[in-house]
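As you look at this complex, bear in mind that one protein chain is not there, while each of the others sits in place.
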Amino acid sequence: MTPSIAGEKMAAIGKTVALEQAGMVEQPGWTLPDRGRVAVLCLFTTEFALFTIFVVAYVFYIGKSLTGPTPSQVLELPIWATICLLSSSVTVAIAERALKANRIQQFKLWTGATILLGFEFLRNTAVEWRHLIQDFHLTITTNLFGTTFYSLVGLHASHVAIGLSLLLLALVLGLRGSMQGQARRFELLSWYWHFVDAVWVAVFTVVYVIGR
Amino acid sequence: MNSFPRVAALWCLISVVAFGQSVHPVANVFDPKATPADSVYSVSMLMLAICAAIFLVVGGLLAFTIVRFRRRKLDDSREPAQVYGSNRIEIAWTVIPVLIVLVLSMATARTVLEVQNKRMPANALKVTVVGHQWWWEFRYPDLGIVAANELHVPLSTVAKPAHTLLKLESADVAHSFWVPQLAGKTDVIPGITNTMWIDPRQEGIFLGNCAEYCGTQHANMLLRVIVEPPADFEKWAAAQKLDAALDPRMESARATFLSLSCINCHAVSGTPATGTFGPDLSHLMSRSTLGSGVIPNTPENLRSWVKDPQAIKRGNLMPNMQLNSRELDEIVIYLSSLK
Partner (left out) sequence: MATTTYFPETVGQTEALPLPSKLHEWIVTVDHKRLGILYIATALFFFAVAGVLAAFIRWQLAFPNGTVLPPDVFNRFFTMHGTTMVFLVGMPFFAGLANYLTPLMIGARDMAFPRLNAFGYWIFLFGGILLYFSYVAGEGLAGHGTAPDVGWFAYAPLTERAFSRGTSTDYWILSIILTGIGTTASAINVIATIISMRCKGMTLARMPLFVWLMLVVSSMVLFILPPLTAGQMMLLLDRYLGAHFFDTQAGGSAVLWQHFFWLFGHPEVYVLMLPGFACANEIIPVFSRKPMFGRAAMIGATVAIGMVSSGVWAHHMFTVGMSASSNIYFAVASMVVGIPTGIKIFNWLGTMYGGKIRFDTAMLFCIGFLFQFLIAGLTGIMLAVAPFDWQVTDSYFVVAHFHYVLLGGLLFTLFGAIYYWFPKATGKMLSETLGKWHFWLLVIGFHLTFDTLHFAGILGMPRRIYTYAPGRGWESLNLVASIGVIFQAAGVACLVWNIIRSLRKGAPAGNDPWDAWTLEWATTSPPPEYNFAVLPEVRSSRPLWDLKHPEDPDWRYE
């Protein structure tokens, strides 16, 4: 085998490697689940376990604070924030579908809407926390309720923030015209966003419904 | 390193001479001297028998297989029969372990209930054990006694059973109360009160350790349980109940003691010293060791300890008090009077 043929073969193999890595070369008659989806589902599993532990701590310490204030004294149902966050799941789903159908304008619009709704959720949380700290003097160090409340809600809020930054990135890339053909990746991001919403349903139920 | 036989002998001698008690120095789990330890011992023997049998059978099979099926030198290098498995064999060697687990589970459940759910008779002696970094406090609430580092309990006989119920609390971090010949260990955890019970049936001094890592001097948080006949126990209790000795000859020594910051941490009954951070010193001389079992309670050791506890038990929470020699003499004289 001459060096040039060897070189070509290397190049061909390299290209095959690259294509295979992108999951685009199928061995005929043999299809396996998409690795991005598998990875994101694994991520959800582990994040779900993480949130479960914080929920367990929250539930374990219900009623055990040595001093006040208590949840029923200071917590109000965050209806508006919940509506915002759950609607943002709808808007992100619409954005995803738009991107799949290559309607980039629609995609940018609905991604922007998702970001605004998500941001409104966080703004609401910030207002609620300021109210709790300034008016009720409830901090993470006040009592067990403060400790478990701020850590659980804060953990969720940080996940929302991470999702928001990724959505922002997607929007910026969309504005620059780089989101063509990235529907697969955006799908994974929208899955993450749905996950964060589902976690909020659980947190809301435990903290604002059961725990009060 | 070169004096350990002498130190060990010295300890035994002191104990025997001072208290007529013999130390049981080896805290063997398989030499139980109280009912909880007995219960553990019996289920352990069953468990050991079963495990030994399993080891002999399986280990024997392994050894046999290795020898019998080793490749011989004059081998024809054909591959042996490629056997993929056998459902029947799989079932057999699943069912047998399940049966073994069943037997062991029942024995375990019975012993757990026996020890944990034992109902204490009304006349059980109640002791509150408080674990501190790195010493033990023993309070007898019904007798009005506060002691440290040595737990006196009455001997239990068939004719006159004597149970002691221990309530375990911690003043700081997690500890564990373990005197192997009397019972399994029970953790001493801040924020919860655990209970355990013993009914020692042999006289003597049983040794134990704190068994949950609790910081620098965990190794030297030693336990001594002194089991004595009821009459001797009563005598000891009566002496402990009294206020600390108020010897008129100790006037100036006591004054020195009370003027120093010792009283911030230590209590001496009948005096203004009411500190609770460190051990109660009211009857310090009734104990055979200092520093929770670290050194024998002799005049030289007492002096060394008061002079610089850090040199003996490095990292312990009694600082070097920087006493001058006059203060040191006075303190030691006073403490030596607290019988």
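Just a few scattered comments:
The chains carry the letters A and B, assigned in the order they are written, with residues numbered from 1 in each.
Everything below uses one rule, namely that a contact is a pair of C-beta atoms (placed from the backbone, for glycine too) under 8 Å apart; a residue touches a chain by one contact, two chains touch by 3 or more.
For clarity, every value in this text was computed on a predicted model and none was experimentally measured.
When the missing chain is restored to the complex, the residue among B:Val83, B:Ala122 or B:Val158 that touches it is B:Val83.
Residue-wise, the contact with the chain that is not shown comes from B:Val26, picked out of B:Val26, B:Ala122 or B:Val158. Looking at B:Pro121, B:Pro141, B:Pro190 or B:Gly270, the residue that reaches the missing chain in the full complex is B:Pro190.
The missing chain lies against chain A, touching residues 1, 3, 6-7, 9-10, 13-14, 17, 20-21, 23, 27, 29-30, 32-36, 38-39, 42-43, 45-47, 49-50, 52-54, 57, 60-61, 64-66, 139-141, 143-144, 147-148, 151, 155.
Counting over the whole complex, chain B has residues 1, 4-5, 7-8, 11-12, 25-30, 37, 39-40, 43-44, 47-48, 51, 54-55, 58-59, 61-62, 65-66, 69-71, 75, 79-86, 89-90, 93-94, 97-98, 101, 104-105, 107-109, 111-113, 115-117, 133, 172-174, 176, 178, 180, 183-187, 189-192, 194, 207-219, 222, 293, 314-315 touching the chain that is not drawn.
In this section, only the chains that are shown with their structure count from here on.
Inter-chain spacing, taken between the CA centroids of chain A and chain B, is 52 Å.
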